[in-house]
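Note that this complex is displayed minus one protein chain, with the remaining chains in position.
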Amino acid sequence: MSDMTEIDTTDIRLVPESAVGQEVAQTKSRRWPGLSVLGGLVLVLALLPLGISGSYYMHVLILTFFYVVIASSWRVVSISGQFNIAIGAFMGIGAYAAAIPSVWLHWSPWVTIPLGAVAATIVGALLAYPFARLRTIYYAMGTLFLGYVVINLITAGGKTTGMSTGLGGVEPLFSDRTYYYYLAFGLMLVSLACMYRLEFSRIGVRMKAIAQSHQVAASVGIGERRNRILAVAFGSFFAGLMGAVYCHYQGVASPNSYGLGATLWIIMYVLVGGINSFWGPAVGVGMLLVIPEFFFRDLKGNLPYVTAAILLIIAFTMPEGIVGLLKAITDRVSRRFRRGEVSGDAP
Amino acid sequence: MKKTAWVSVLMVLMILLAVVPALAGCGKAEETTTTSAPTQTTAGPTPTTAAPSSTETTTAQMETLQIGVILSLTDWFSVVDAAEKMDIEYVAQMINEDGGIKVQGKSYKVELVIEDGKSSLDGNTAAANKLVLDKKLKFVVGPGAFFNLATTPIFEQNKVLHVANYNGLNPAEMNKDTRYAFLGLDPITQQSAALKALKLYYPNVKNVALASEDATFPAFEPHFRALVERTGLTLAGEPILYATQAEDYNPIAAKIKALNPDAVWMPIGIDPTYFGIVKGLRTLGYQGPITFPVDAPSVVGALGDSATGIVGILSKQVEDPYIAAPMKRLLLMGDPKRHVFGLAPNALYLLKHAIEAADSLDPTVVRDKWETLTSLPTLYGDGFPSGNQLYGLPNHAWAHPIPVCLINDGKVEYKPWILPDVTP
Amino acid sequence: MFVELKNITVHYHKSLAVDDVTIEVPEGGVVTIIGANGAGKSTILRALAGLVSLTRGQILFQGERIDRLETADRVRRGIVLVPEGRQLFPYLPVITNLRLGATLRRDRAGIAESLEYVFDLFPRLKERAKQDAGTLSGGEQQMLAIARGLMANPRLLCLDEPSVGLAPIIVELVGDVIREINRKGISVLLVEQNAHLALGVAQRGYVLEVGRVVFQGDAEAIRCSEMVRKAYLGG
Partner (left out) sequence: MEIAVQTVINVVLLGVVYILMGIGFAFILNLLGIFNLAHGAIFMSAAYGCYLLVVKLGLPGFAAFPVTVLAAAAFGILVERFLFRPMKADFNRTMMVCIALSTVLVTTFNRFLGTRALAIPPFLAGTTGLGPYRVQTDRILAFCIGIVLLVGIILFVDRSRWGAQMQAVTQNREGAALQGIRFSRVAMLAVSVGFGLAAIGGVFMGTLYNLTPFIGDVTLIKVLMLVILAGLGSFNGIFYVGGLLGLLYGALPVVLPGAVVDALASILVLALLLIRPRGFFGHE
């Protein structure tokens, strides 16, 4: 046990060891069913407004698209081994960078939204810099605190930020909700495509290598700090972008949408869905946001019991989240399938 | 295999743990307040559950009018709104017992559609969307406090008449363009009662220290300053602001004490903050009167012998000899010892009378009529418009007589209700 | 037989570490396992202590199967491992480290006696009793680790690489200490890379290569074996 020294006082597996580039290695034929399901889903979602136009479910779906991107952006940060508990704050920076000029200077949303995204990226990268030397639980605690500081600054901002009540009167982008639906949907597709591209690119593999062992990564010439900051900047760009669109959609920006509680729920989306899989965050948002909103909303004050029960069930029965479980099942099925065809697989 | 057995047993336990309170909670909503008042026997014969069954037969033939209600039933603001939910349900029941809302010779039974605002702007947006888009409602009561920031644009866009319980004076909540926004109680007027009562019962008071929660205060500040001046008082030092989520209010109390004011005025906050500061001030030996919106039994219960020299406004108790009839009726509909905030119920009550006055179920017609009204019944007696200039809207914000009580040495003394000054 | 590891197979992180190994320790004897780095020596001790579980095989202590027991229960029976890298509690004083060695003992008098015994054995530790364990020198830390093991009143003391990283003069001292411990009637199972030291104190030995026993016999026999001479004794 010569590597005992590099394990921190608390021996915590922050990001589960997934084989580097495991998914890249999947054969094309195995990806086909997945792709067709995905295509069908995109098609259904694209056509959905024809059916549910002007209903509450549209609002929920718009929120879902936002949170899928935000949760996915958190996961992108996490593949580099960083358990970042400040993602809500990055979203908040994006939102306020868009809301403040919109409310006080009456800038057009088409200017403020990119501004929010850029501001979140820059601030995110700058703030990530001092924390990039921290690892594992130290990083988690440091960023948790960072998020708290950002929210405190927003809350102490006086009239400019509207303090803890929030900033109202942010100009809407469109008057028709259907446009928001397509905007959010489009942004989600583009963002997910970017993230997919990154995760399975060389940079993504490098990030995963850093997550597994920063020493090994360093020994093959992967710059740890650079790649980690890149991951945070990349993640906070999408978080900031979505935060900005989100506040224009809601018409308000309020600190408690971006505080520790909000961040923890975003993380819960990812953990419930499965942190090891690209589609985990989307599934998690579906499980924790869409299902309670669609089916349990009438429970009102008792709704938290449902979400708590979902969390407990997943924690007890699916250590790798829902997608992890599905993967385990399909693996087992396909192994049995293959065993019938080819015998004597090498271990 | 032993492991899996364990896990399944655990799962069942967990689900039970989650489901049992949920089910119990559904059934026991009424009892939440009775539990906090052990002296239930003094209430007298007040059937809590018998009433709806008797009215159901009479209202069975009536058509129903769905009215949306947004209240925060989870998270921090539920301290206020969970109680409001019960009372607004009682008011709906009261209206139905009286034959519902009468429009053009027809009676409509009120059916409340309550949505959880989750104590956040996001949650309130979702709730408003649900009411407007899904339920297609035309009349909505609530939300309270600054949550209107989130809901006003949605209601205005969809031309839904909405009556807020109370608001944060932010222009985005109510301004000259929000023609469908009404307000059950103008917050400035309400506070004028506090200062008037203070002057009345403590004539020696010349200056007051203003202590307020900081987030909504900037919007209120000029109005509060004007109000102090109008009442013939002065402010002792600068206003003292504190964070909504502080744990220890003793530093605030020490700061107030250091100003050495004749009286202390706390216009904005929630109970925990008020109590914390009063407790701190009394411990420090501050003797002057303190005024803030109270629920008399809660104050006595939470503050014990620190509850002295308090000029309380807005306490609603059956034993108050000056209590307005509708309010007394509301109190007697449940456990009369419960804590009644009485803002959302009042908004519903106002809305009912406005609809009847307009004799229409079209929100635009109701709005146009309402803008011409100068008097409407409220739960607190005759209401009157206030703050027309402040909001830039005619007769959109309302006020009414304010209950007043003095609390000394843990004993409550009820005083005649005060008619507050109209806010310009 | 006092302690028997019968045909044990151990996987470590899914890879085979020990394959079908049988080792016997007689009561009051000193047995050594020698072999190169990564041969699986430490894994055998860890399996004996209950830190890793067996894939196959049995561990018997005085005829009783103990391979399903928790580490603590094995310690209670007297099987104590002094781990490689010492595994001290660096921010606790020496005396507390020693007392923690006697966690499972309840006999105050016995503990006091053991404490006296280890202080006799290692006078340096007595001098530094109040010092944090992390501040000791390497040799002293090894002494402390052995002393802590003795505090549990062991019947079989397993030592994992006690000589690693120590100056030659201290290595000799370790050898003396092992002999002294054995003289008290405590059996010793010694895992070493330093075959000179190991064969100097042991009566019997096993040579391990890539998880398998390739040679076993009396210490003398091993020392004379051509293969061992070449591989481990530098000639």
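Order of writing sets the chain letters: A, B and C. Residues in each chain are counted from 1.
Here, contacts are C-beta pairs under 8 Å (C-beta built on N, C-alpha and C of every residue); 3 or more make two chains touch, one makes a residue touch a chain.
What you are looking at is a predicted structure, and each value in this text was computed from that prediction instead of being measured.
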| item | value |
| --- | --- |
| Chains on display which the left-out chain touches in the complete complex | A, B, C |
| Residue of C:V3, C:I34 or C:V80 touching the missing chain in the full complex | C:V80 |
| Full-complex contact with the absent chain, from C:L88, C:L156, C:I170 or C:V213 | C:L88 |
| Residues of subunit A (touch criterion as defined above) contacting the omitted chain | 8-14, 16, 83, 130-131, 133-134, 137-138, 140-142, 144-146, 148-149, 152-153, 155-156, 163-164, 260-261, 264, 267-268, 271-272, 275, 301-302, 304-305, 307-309, 311-312, 314-316, 319 |
| Absent chain, residues of subunit C that touch it | 49, 51, 70-72, 75-76, 80-83, 86-92, 96, 99-101, 103-104, 148, 152 |
| Residues belonging to subunit B that touch the chain removed from view | 6-7, 10, 13, 17-18, 21, 25, 28, 32-33, 35-36, 38, 74-76, 78-79, 82-83, 86, 213-215, 240-243, 245-252, 254-255, 257-258, 270-272, 275-276, 279, 283-285, 295, 298, 301-305, 338-339 |
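By definition in this document, only the chains that are shown with their structure count from here on.
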| item | value |
| --- | --- |
| Chain centre separation (subunit A, subunit B; CA means) in Å | 38 |
| Where subunit A touches two or more other chains at once, by residue number | none |
| Where subunit B touches two or more other chains at once, by residue number | none |
| Subunit A partner contacts - residues on subunit B that touch it in the complex | 7, 10-11, 14-15, 18-19, 21-22, 25-26, 73-74, 78, 82, 114-116, 119-122, 125-126, 129-130, 133-134, 146, 149-150, 152-154, 157, 168, 170-173, 214-216, 218, 243-245 |
| Touching residues (chain side subunit A, partner subunit B) in the complex | 54-60, 63, 155, 158-159, 162-166, 168-169, 172, 175, 250-252, 254, 256-257, 293, 297, 299-306, 308-309, 312-313, 316-317 |
